[in-house]
Structure formats: C-alpha cells, structure tokens
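Apart from one protein chain that is not included, each protein chain of the complex appears where it belongs.
Lettered A and B in written order, each chain numbered from 1.
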Amino acid sequence: MTAETGSGAEPRRGSTGAEPPGVRTGSGAEPRRGSTGAEPPGVAIELREVCRDFRRRRTSLTQPAPVVRAVKDVTATIGRGERFGIVGESGSGKSTLLRLLCGLDQPTSGELLVEGRPIHDQPARRLGWLRQRLQLVFQDPMSSLDPRMRVRDIVAEPLVAQGRHEGNRERVVELLERVGLSADVADRYPHQFSGGQRQRISVARALAPGPDILVADEPVSALDVSVRAQVLNLIDEVVEAFGLTLVFVSHDLSVVRHVCDRVAVMQRGELVEVAPTEQLFAAPEHPYTRSLLAAVPDLHQALAGRTAQDLAAGVARRGPEPGGTA
Amino acid sequence: MSEMQGAPAAQVVTPDDTTPRPRGRALNPSLLIGGAIVAAIVLLALLSYVWTPWPPMRVLPVEPYQTPNAEHWLGTDRLRRDVLTQILVGARTTLYVGLVAVGVAAVVGVPLGILAAMSPGWLGQLVMRANDVLLAFPALLLAIMFAALYGGSTRVAMIAIGIATIPAFARITRSGALGVMKTEYVVAARAAGRSPLGIAWRHVLPNVAGLVIVQASVSFAIAILAEAALAYLGLGTPTGQASWGRMLFEAQTTLRSAPHLALIPGAAIALSVLGFNLFGDGLRDWLDPRLENR
Partner (left out) sequence: MTARPVETEAVADEHAVLSVDNLSVGARHTPLLHDVSFTIGRGERVGLIGESGSGKSLTALAVMGLLPEGLQASGDVRLSARTPARRNLLGVGEREMARVRGDGMSMVFQEPMTALNPTMRVGDQVAEVMLLHRTQPSRAAARRRVVELLEKVDLPDPAHLARSYPHELSGGQRQRVVLAIALANDPALLICDEPTTALDVTVQATVLDLVVRGVEARHAAMLFITHDLGVVATVCERVLVMYGGRIVEAGPVQEVFADPRHRYTQGLIGASDLTGAEGRRGRAALPTIPGSVPPAGRFPEGCVFRTRCAHATQRCETLPPWVPRGPHPAGETAYGHACVHPAGGGTT
C-alpha cells in the first residue's frame, strides 16, 4: 500500500505462468507414501486461458459499467492424484478461480475441463456428475454448516441431493468414524462442536459422494494452531487413503508448503508462477513470489535473528505491494 | 462404499465432555406464557360456538350501559347487549381476521422474498420494485378500493389487510435470505448438487423462519387494529357482527360516561397482541437449535 501508483510497474508475466508440463510435474521430489506405483495417470483438471470478468456497479448513466477482470488468462493442468496449491493474497482472484474450478461460476472466456469433460459451458443442472467427482471443504467452520440441520443430514446432503436415499444412515456413520468422530454425534447440531470438529464434519460431507477431487478453500485459516495440525493431518490422511486429487487454496505459504506437491502463485488474477513446491520455495523466480516469501514471519528464522525490519525490507526490495482495494 | 476399505483406522474423537449433550429443548417462559394466552383466546372463541352467557348479538330486555355486575359480568352496551358475550363472539372475528391476513401475507410474501434474494439479475430487482410500489399503498386505501369494488365485509377487509402486509414479509425475508445465501453452507449445498428449490426449502426457509415468525406476530397485532379501524369506517365487519375492533369504536362516543365499554375490548386486544408477540418470540427461540439448553 505504500505506492498505489507504482503498482503497474512489474511485468505481468514471470517466466512461468505458462502451462507446467503435463502430469504431476515435480512430485518426484516427494514420493507419496505408499501410492506411487498404483497412481492412475491422467489429468484431473485442465484450465485453458480462463478469464472471468465482473461488471462493477455503474457509476454513470451514460457510460457502460466498468469491467473488472478477476481472473486473467489462467492456464494450468492439475494431474490426477496431485496435491496442487494455489497461493495468493486478498483480491488475487483465487476465490474466483476456485468457484470456476468447482463449476459454481462460469468463465467469461476460456475452457475448463474436469477429468476431460468441459464444465465451462454447462448450465448448473447439467453438472450433476461433477458434484459426485469434486467436493469442497470451506474456510469458516461456523458458516459452512447449516445451524438448523443435524450432523446426520449435513453429511448426507450430497447423497440426498443426488437422489440417494438408501443406506445413507450407515454411510454417515462410516464417514464420521473415518474423520475421527464417534457415531453418536450424528444427532447433534453444528453449534455443539468446536471449530476443529466442525472441519471434520465438513470433510465427512465432502467425502460422502466418493469424490476423486477434493478442493479445500483455506480449510485451516480459521482454526487455532493446536487444532490446525489435526485437520491438516486428517486431510493428508483422506487424500492418501482415497487417492484423491487435492486442490488446496490458502494465503498461508507455510501451510501450502507442507501440504502441496506443486504450487501456483496468484496475483491480480494471474498465475505469476507455477512450480514444484521445493523449487518454488528454494528458488522463487517471480519477484512477487519472492516478496511473498520474504514477508512470512517464520519462527526459526526469527530466532535466528530476522526482525520485522528485515521482513518489511524483503517486501519493499522485491517490488511494490499490490494496490489494496479501496 | 468400497473406497472406505484400506483407510487407516483413524483415532476416534468424541466431542469434549464439555460440549453440552442434547437434552431436548426446554420450553422458554415466553413460549409458555404467550402460548397460554393464545390458547386461552382460541378456547374462548371456540367456546362461543357452544355457549355464551347470553344469546349473542341479541338486544336484551335490560338496562343499557350497565357496569360489570353479577348478572352481566362485564356489563352491557348502548344496544343492551351483554359485553362478555360480545367479547367471546368477537374473539372469533378477531382471530379469523388476524390469522387470514397474516397467512395471506406470509404465504405470498415469504416466497417472493426468497425469490428476490435467490435470483440475482432483473427478476429479483423486479420483485422488489413491485414490492415497493405495494408498500406505498396504505392498507386503509387498499381496503377502501376493495370495498368499493366488492362491498364491505370482514373477508374483503382481511384480504386487503393481508395484501397490504405482503411487502413487510417480502422485505424481511429477502434481507434474511440474502444473508443465508452468502454463507458457505449454501455454497456447499450447491457444490453437492442441490437444486435452487432444494436450497430454498432446506437451507433458506429454516434459517429465515425466526425472522418470519417475529414479523408474523407483529403483523398479527397490526392486522387486528387495522380491522378495527376498517370496521369503524364501515368497510369491514358490518354492524350486525361482533368484533373487538367494532366494539372499541362503538364505545368511542361514550368514552366518558361508560369507559368500561372501551376498556374491555381494548384490554382484550392488548392482551392478544401481547400473547402473540410473546408466542412468536418464544417460538423463534424454541426453533433455534443454537439456543438449546440455555
């Protein structure tokens, strides 16, 4: 926010933005426990020059409403079984991109394929198959569960929505136990649980239809530190056990670093850098990535003597911060 | 369910001992007191079909303007009718008018409000603008128009009141529904493949129910008073029928000489308004699982 005026100075595209080569790039650095051999090859999600424009409220009667491009020419491929991170600050367009990925919104232009099938030009009612394949875990454990529904109905919702009514009761119990909750919680309401337990319920709901892809939108940002580790472990466990593709959106670089194989950095609607996790953290190429990394207050580095001044200097040296939304 | 196999056994976490266990919901005092008042009024209205102290709507061979006494517990009015009998019979009209007017308003207003909240674009705008136009019409003006077209009667009055109350319901429902639509559980439901209708029914309606109930209890009170005013103008309940509103306005000319004639129906109206408001608040809290075990 130091200089709103200088925000356009950076070159828009770093060396990377372009599509990473095919399937599961760079996951070789981190062999995934137990599942490396049996991995079905293929592409889970493919984005081709995806754009999403929003019309601002008209400010004048005569001029057309101004258009804001929230997502700009995003091209990426997420391999099957990959753990793909999307990092960005507020206003970077990561939430918009996530809604597009999940078929909750349609791109203005570009193509979006999930498991080879297009979703960018399909009306919501023809995306029933997607709702089975792809499920979501949300950020806010308070708002992501309907306070008026019992846990049983919340977890069964994806099943009921797809017209499944048989055997849901047993399935719910199975799912609850899978996420580390006891079966007797099924008859309770969400307010009776702590934040971490609510995220477990959220994960159970997402697993209900047996999806192939799990999209997690800041799933631990609202949690206490001691509970965050539990939920991260749980996500890791279920992704591993069910061989899921994970798309993990977060503003917290250290969390993404822990969870993901490959990370995309988003700024002002664009992917400025996409790289295997270790490569991105060890040798960030884009100036924005560098300033992001420099800004993270890390316990070990702080104990080694890094001060707030060092953090701020890191941000300033690597270019001006993006203009805040007024 | 085959994908469940091979999953490592998870450590089972039971909710903390500190989490309250569901013990069923306690009836709160508002609900009990309000419910008792409402039940009493309903019972009295029903009672009037089988028994009244004196024949209803009958001019009796007695002194007018009697104050409460052993013969006539609540006295008699200008037309030598028994006031208690009038109150019992009037309860029917009053309840009838209130419930139908609120029913009409809620049945039309709530879906409109949800529709307006759930359709972004022009449809939602159109609904709310139409709503604003209706809001600009006072209930009384609407009732006069209706009476001119269909003649004055209790039914016309209450439908007019009901229509005039639609905007209140539509507005409050829309504002509540807009809040619900922003929550992540609605996004989750969409991602789970729920249809818009399913979302409206399972998520939006239950979560705006509290607002609607409170609006209903307020609107009920307003409807009773509006009916009284219309009756007075000769646009509602005709002279031959009893309603609390009619009684109140008939008593107006003798306010000084026989104040009880105004006080008694006035108190009945006030008590029922209080009863419905308490009942509404209590019901809202009782329906909210978050307020369990308080």
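Just so it is clear, a residue touches a chain if its C-beta (ideal position, glycine included) is under 8 Å from a C-beta of that chain, and two chains touch if they have at least 3 such contacts.
Just so you know, these numbers come straight off a predicted model, no measurement behind them.
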In the whole complex, of A:110, A:196, A:209 or A:284, the residue touching the missing chain would be A:196
Quick one: say which of A:113, A:183 or A:295 touches the chain that got left out. A:295
Consider the whole complex, including the chain that is not shown, and state which of A:89, A:111, A:153 or A:285 touches that chain. A:89
For subunit A, which positions touch the chain that isn't shown here? 1-5, 30, 32-33, 89-90, 194-197, 224-230, 232-233, 236, 251-255, 257-258, 278, 281, 291-292, 294-300, 302-303, 306-309, 311-316, 321-326
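Everything that follows uses one rule, which is that only the chains that are shown with their structure count from here on.
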If we count contacts the way the header does, which residues on subunit A are in touch with subunit B in the complex? 102-104, 124-125, 127-128, 131-132, 134-136, 138-140, 143-149, 154, 157-158, 161-162, 171, 174, 177-182, 184-185, 187-189, 191-194, 197, 200, 202, 205, 209-210, 234, 237-238, 241-242
Seen from subunit B, its contact residues with subunit A in the complex are 1, 3-4, 6-8, 10-16, 19-20, 22, 183-185, 187-195, 198, 202-203, 206-207, 288-290, 292
